[in-house]
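Here the complex is missing one protein chain, while the rest keep their positions.
Which chain is which? They are A and B, in the order written, and residues in each are numbered from 1.
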Amino acid sequence: MSAAVEARPTAEPRPQLRGKPTKERHGFRTFEFALMAPALLVLGLLSLIPFVMLIAMSFSKVKTLGGVSLEFAGLDNWTAVLGDGSVWASWGRSLVYFSSIVILEMALGFVFAVILHNLLRGRSVMLSLVLLPMFLAPVMVGLLGRFMLDSTIGLYAQLMQALGLDTDVFAKTSTALPAVIMIDVWEWTPLVALIMLAGLTSVPPATLEAASVDGAGFLRRLFFIAVPQMMPVILVALLVRSMDAIRYYDIITATTNGGPADSTKIIPIRLYEMAFRFNNQIGRAAVVGLTMLVFSIVLANIFVKVFGEKGAAHVTNVAGDKH
Amino acid sequence: MNPLPNAFSRRTLLLGAGSTAALLALPACGGSSTETPTGNLSSGGDPWKQFSGTSINFISENTSPSAAIAANLAPFEKLTGIKVNVQQMDLDKVVEKCKLDFSSGTAQNHVIYADPFQVLAPLSEGLADLTPLIASKDYPPVEKGIEDFIPAQLQSLGRYLDEEKLFALPYDAPTMILHYRKDLFEKYGPKMKSDLGFDPTPGENTTWEQYFQMAEWFNQNAKSDVKYGIGCQAKQHDSLQCDFSNLLWAYGGDYFEKGQELGRLSSEDPGKVTVNSEAGVAAATFYKKLVKVAHPSSTTWDWTGLADAFVAGELAMCVNWHEFAAGEEKAFPGKIGYSVLPKGPVRRAHNFGGTGIGINANAKDKELGAAWLFVNWATSPETQLMSLGSKVGGGTPTRTSVYELPEVKAEVTKSPSKYPNIRTAPAVLEAWKEENIGLRPKVPQWVELDTIIFTELSKMLTQDGDPAATMAAMQDQMTKAMG
Partner (left out) sequence: MRRRSNLQKWLVPILAVVVGLWSAVPIAWMLITSLKPQTAIRTSGITLLFAPTLENFSNLFFGGNKVGSFLVNSLVVSLVSTFIAVALGCMAGYGIAHWRSRHSKGLSFWIISTRMAPIAAVIVPLFVMFRTVGLVNTLPGLIIACLSFNLPFAIWLMSAFFQQVPKSIEEAALVDGCNKFRGFWSVALPVSRPGIITTAVLCLVFSWNDYAFSSALGGPNTSTLPMAAGALVTQSGIDWGLLSALGVVVATPMLIAGLAVRRHLVTGLSLGAVTGE
């Protein structure tokens, strides 16, 4: 769901000059739908078939040897997964992981964007530098994190040692999760910053010229004028990151692989375990997959409701001012 | 939905009870035994050349012998005219891809790195029986015969449930032994002996308790040379289970009622889970004590992390796979000693981590033939010798004859050695003896059990858990996982 679509109801009352009466509804035999058709066809094939198979698998005993075959198993997989305390524990950790990542990345991304936006000289060089991490594959980033934090040869570990800090961040249940969170934050904050920077650029320049006012005034304008105008962009960043934060597991696979003592075993790791590492648990993996999908959809709905409408209202206001 | 179970049951009725063995033998594709396709034999009559022009894929974990083979495929291509694509990845990915590949009814990967626990046991139906290929007169014979493979390894890596079938040929044989810094033992040995009251040099007589005392001694008395006495591979990872298993067996425990037998031919009924025995709790108690005196990073290390630290000079001793010898020799030429593992109250056990290579049961015709030629070549004495001396590898031969070659024997005590891994030969040959080898159970659920074992142990180590409670929880979950 995009902010754009949400914007429609608020935009409706304004005079429509698109050459047609306002209330006219579009059907499937229109230019607009024709433009969508090829993409919808591709997406339909790529998502509906797996989705149906996923549902079928969740009610079956899945055998893969000698061709995939399903044997109806009723609610076995569902009761097994929903009754498994370790899956719930894994969900709990996922929530911590997920909300930390998203909150930190949104906050830092915003800060990064404001800094870059106000940088007068060398902005493009700085932007290139800041964006670097997102160009590395997550699996590479995980390995790089492991390298930097390796207690024997890692640069950061040695710097931490020099500061008298505990260096075995992946060894302790208390620090392993924060460590993998920080690695993810390192990689994806730049993306959020990039999107936020785009949002800042669309805010009328005068609003944010730090030069014109003192610090306090600047912050006030930032939060009370710029942020509301940026709502649709914030929503974009929020959705992009939350969709992926719940799906991706490459970084953890490359670093702790769920340990120590399960402290980083988030739900996609558990899912992978069931689907590929353990024997004959693909049906259960399908159940976990479906619950993840439901979670993402519910979450996206909430975001769109909370941020979308607020943001859309502002977008229309700003647009109105312009014309 | 699946026609196979019905077909099976009907056949069972028709053929009667006497043929259950034949029924088990049915590969997933429904055929009977592996075919022995022939290629173009007329051209020159060289059996190696019959599949010339064929292209096959070999999927492997990124282990030393595969790296050595991937870097040196030219001899095979010259010998056979077959093109081999070697794809190396971590074991999880290998298993993922094998599962997907076996599920499709056709073969994308023809030669399979058949990890005994993650591929052989759970997916044996996806592997071709090699016996007909070995017996066929149309192919070059297995050099020096199947008997040349170290017997315990052939049984453990190649067979599963059925004595008549062979699913893989032993390809590598990493085994856990004791690695120690000879230079440090020379320097501190006499003082240690007088302090501790026993000869510290690791060997036949060393016990686990003494290993612990030496670790502590190094921590207190040798800080200027080495940070810690020992390190462990206690990350929440397979390695933690491997490290612990040595102790479990040494204390007389095992994972199942049927014990070590499950590591050989295995059985469809492994018996009860027995991990929560007195021996199990004693082993866990000792292991916890051991990790406490080990390098504090131990709980972040798998075998690689441990080897890195040992090579970086942070440890005086460690228990690790013997194939790390090549890297250690580079860092400390001639200064590393190898010995059998310390003994426990009941026995001495060395976790065996070897793997075989097999053929995808879905491979057909030329590709099947070419895959067999490759398996035959890749496990031959010449190739093992090549891999042993490879710059990128440093393999671990699985054939008796390789260890008996004079040029190999000569390298055992040399430094620099042409075959650095062979410096461990006296220790590993001892470790592979029936009474010393430690075999994990080949049951299809092993990966799940393994995960339970190392997760519970990890909790015990990092959250100061009670060993008895840990083993009880382990027993509980393992029993549940076995269904």
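Throughout what follows, a residue touches a chain if its C-beta (ideal position, glycine included) is under 8 Å from a C-beta of that chain, and two chains touch if they have at least 3 such contacts.
Predicted, not measured: the structure shown is a model, and the values here were computed from it.
Only one residue from B:46, B:90, B:199 or B:382 touches the chain missing from this view: B:90. For the options B:148, B:254, B:308 or B:411, the residue in contact with the chain missing from this view is B:308. Of the options B:40, B:104 or B:479, the residue whose C-beta touches the omitted chain is B:104.
Touching residues on chain A toward the chain that is not drawn are 1-5, 7-8, 17-19, 24-27, 30-36, 38-40, 42-43, 46-47, 49-51, 53-54, 57, 62, 64, 68, 111-112, 115-116, 118-124, 126-140, 143-148, 152-153, 155-156, 158, 186, 190-191, 194, 197-199, 201-205, 210-215, 218, 232-233, 236, 239-240, 243, 246-250, 254, 268, 271-272, 275-276, 282, 285-286, 288-290, 292-293, 296-297, 300-301, 315, 318-319, 322-323. Taking the whole complex into account, chain B touches the unshown chain at residues 57, 59, 61-64, 67, 70-71, 85-91, 93, 96-97, 100, 103-104, 106, 108-109, 174, 303-304, 307-308, 311-314, 321, 323-324, 326-327, 331, 392, 394.
As a convention for this text, only the chains that are shown with their structure count from here on.
Remark: chain A and chain B have CA centroids separated by 40 Å (rounded to whole angstrom).
Considering their complex, residues 1-2, 4-5, 27-30, 92, 95-96, 99-100, 102-105, 118, 122-123, 125-126, 235-237, 296-300, 305, 308-309, 312, 314, 444-445, 447-448, 451, 454-455, 458-459, 461-463 of chain B touch chain A. Within the complex formed with chain B, the chain A residues making contact are 60, 63-72, 150-153, 167-168, 170-173, 253, 256-262, 273, 276-281.
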